[in-house]
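Not every chain of the complex is shown here; the ones you see sit where they belong.
By letter and in written order, the chains are A and B; residue numbering begins at 1 in each of them.
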Amino acid sequence: MGSKDDLKAMDEDLFTVIIGGQAGQGVKKAGEAVSKFFLEKGRYVFEMDDYQSLIRGGHNFASVSSSTEELFSHHMGADVVVNLDKTSYEMHKEDLTPDGLNFYNSDEIENGDGIGLPLTSMSKEFQRPKLILGVAGISILAAVVGEDKDSLVSLVNSVYPRGKEDNTAFSEMVYDEVVDKVESTLDLKEGDCRNRMFPGNHVIAMGAASAGLDIYFAYPMTPASSILHFYASHGDKLGVTAVHPESEIAVANMAIGATIAGARSMVGTSGGGFALMAEAFSLAGMVESPVLFVLSSRPGPATGVPTYTEQGDLGFALHQGHGDFPRIVASPGDMEEAFYLTADMLSLLWKYQTPGIVLTEKHLSESSMCMDVDPSKVRTVEPRMHEEDTGYKRYLFTEDGVSPLKFPPSKEAIKWNGEEHDEYGITTSRSEEIAAMHEKRHKKEVVIIEDLKDRHTVNVYGSGENVIFTYGSTTLSVREALRCSGIEAKVVQPIYLKPLPTWELKKHVNDRSIVVEQSVAQQFSTLLEDKIGLEPTSVIKRYDGRPFDPMELAEKIEEAIK
Amino acid sequence: MSDDLDTGAENTWCTGCGNFGILAAVKKAVKKLEENGLSKENLVISTGIGCHGKIFDYLNLSGIYSLHGREVASAEGIKLGNPKLKVVAFGGDGDCYGEGLAHLLFAAKRNMDITVIVHNNGAYALTTGQASPTSPKGFKGPATPKGSVERPIEPLTLLLSAGATFVARGYAGRVDHLSKLIVEGVKHPGFAHIDVLQPSVVFTDYYDEYNELVKKLEEPEETISKAMQLAIKTDVLPIGIFYREEAPVYHEELMGDMNPVKDRYKREKRIELIEDMLGVE
């Protein structure tokens, strides 16, 4: 097993399945079933869903990679490819490892390469022939690796609870057909992974909830929508209210309003929606409201490519909102970090009363991966409060610029003001007061930097002469590329992007540094050039909406560090 | 006027401005509400940006001086954060019927339990008198020196169309009457809208006209359609409650009795719930 490319993955146990078909054929669900199958074998799993912005038709696929070792990305070199339709067959021809098995729908393709199965005709017998097609995925896999039929049936029934009889029958039909056609079974080792897997957005949602989130506001926008859906379904249980208002502008302003009532609030969106929140973001800076913004990027500009991945919003996120005010921007490099970091960010923002951003991308938001987190390790910081009944000033000058909070009901008025104001929160245009309040807010920026200096702000993986700078979900691609290729290199990933932990990053700068990112304008590399004087020998970038394939990336890295 | 609702901030409205009438009516209404048992500790305000917004500085009540056009969204957020609070949003006609119109109509649509008071002076006063959504056709301002070419909107019909459950019009020159409307609006369970005819002595000094034309309504109309007929009248300007209806309010429908701030789970409980969800052993 391994990769389709010249460079062969060094992980002997790597096993990848790709299932492709039309939207509405249950491709995503098929991926889930495969993931579950691997998980039950104690294997580590990474699932990436590639789909288009449409509800039926088009071409979708799920790539599910697994191994007995911890792994960080899906692969595009597959050991088993299941093509439910013709388009899929054509698209994934190249995605096969040398020994890989290619299954195609022989009702749509005559004399294809690989193993033809008359999937469409087989499915015709059943009530929902189109929807049932996806069940073929896991059935083929089970047959190929020699899983017994009973186990297959029970897995199918747990993943597809509706229409059990039909599913069982179809699944058995496919299984038998494959056993008939494939001579020998492939070997699949069991592992000792005990973790469950989750999509990044659910992890982010759970991280925020564990740190005390009260209310989540969002307007649907791919790839952030599943956070909203998560809270809408599970919020009752977790004590998090989910609200879907008329627009992103309403979202952001409501979220600020909620903080005034004392509620911890978060919003989530993608680039276009985040753009609409610019004014409110600035308002949060001015009134000192700790709203947490989740920005999950997709290719831009404008509406871009809604269901794909990119890192083109970095500069925008770092400079969001007009005027001078402090903000914290952080980006998780994997699922576990997404959990802890979201929790930390919520606490940090409440500590410093300023808005902040968890910046991520479709690749992390919507991919699923095994994850081992311990919610009890979440640090929660209680914000500074004014406990007395008298003497309250919302914008009290303090040494660190942080004024104690107070929430209604309150005997004394608590005045949050989006115009420039005095300590009480009354509007001012007096020069000394303007200057003093600017300094107060600016102080927090300084204090936040000091705080971050005591925190873990940069992840370093591996070691070696060669240094690879990356961030966000691209970290997953880089780590998997190194893991599978055996290339020796040190991966440096800033978790915080503003303030940027230059003090840490500078330690790693050398003349054998490269940058890996997903932006045509190489925004991340530019940031490092600007802030730590990095002069990368090469910038590896991908900007076609797809995450890197680890083996392809490994080749590029190898070339770059030669 | 120095009282416990006064902040002591310098008032910079023009002498004679209709906003003074609104301020007085609000203070009266708050006193009245306090007598009725609503502590002002539970009253929270939000304001937009414009001359009207300055009421934020003059009222010694908790709240937020929001953005131009966003006071309704702010108010909704406050209410959802802690449904125990009574929230009043103050807007301008430019602000609330222009820049922020969508928030207003959606707050009405979802019957959000807040009160909105619009200082409707038919102009963008603070920015030197440009035509606003309620300015009459032909209105001259610095952006329409030859007169605005647009017909005005009639806000109450729009709100009624959007599903507002309490719709009223007041007049800054009738302080007592207005204060009663505000009391009723705040007490109304659900979305209450009060459009206030507010002369700007600088740009729209309509006191004489209003004094002549306003006419107090005795009773709200029974149907939305009748209320609309009333709202588009121009020979007289009815003031009072045009329409009122009880309907389920948003936050109760969404969260029942739950209060995000008051009923927040303790850390341990949250951790436990998440552990459960994660399958952590």
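As a working rule, a residue touches a chain if its C-beta (ideal position, glycine included) is under 8 Å from a C-beta of that chain, and two chains touch if they have at least 3 such contacts.
Just so it is clear, the model here is predicted, and its values are computed rather than measured.
Trainee: Taking the file as a whole, write the stoichiometry using the chain labels present.
Mentor: A x2, B x2
One rule holds in what follows: only the chains that are shown with their structure count from here on.
Trainee: Taking each chain's centre as the mean position of its Cα atoms, how many Å separate chain A from chain B?
Mentor: Taking the average C-alpha coordinate of chain A and of chain B, the gap between them is 40 Å.
Trainee: Applying the document's contact rule, which stretches of chain A touch chain B when the two form their complex?
Mentor: Answer in residue numbers: 196, 198, 206, 209-210, 212, 214-215, 217, 234, 237-239, 241, 243, 245-247, 249-250, 253-263, 265, 279-280, 283, 287, 371, 373-376, 378, 380, 407-411, 413-419, 421, 424-427.
Trainee: Mind pulling up the chain B residues that touch chain A in the complex?
Mentor: 7, 9, 39, 41-42, 44, 46, 49, 54, 56-57, 60-67, 70, 73-82, 84-85, 102-103, 106, 254-255, 258, 260-261, 263-265, 267, 269-271, 273-275, 277-280
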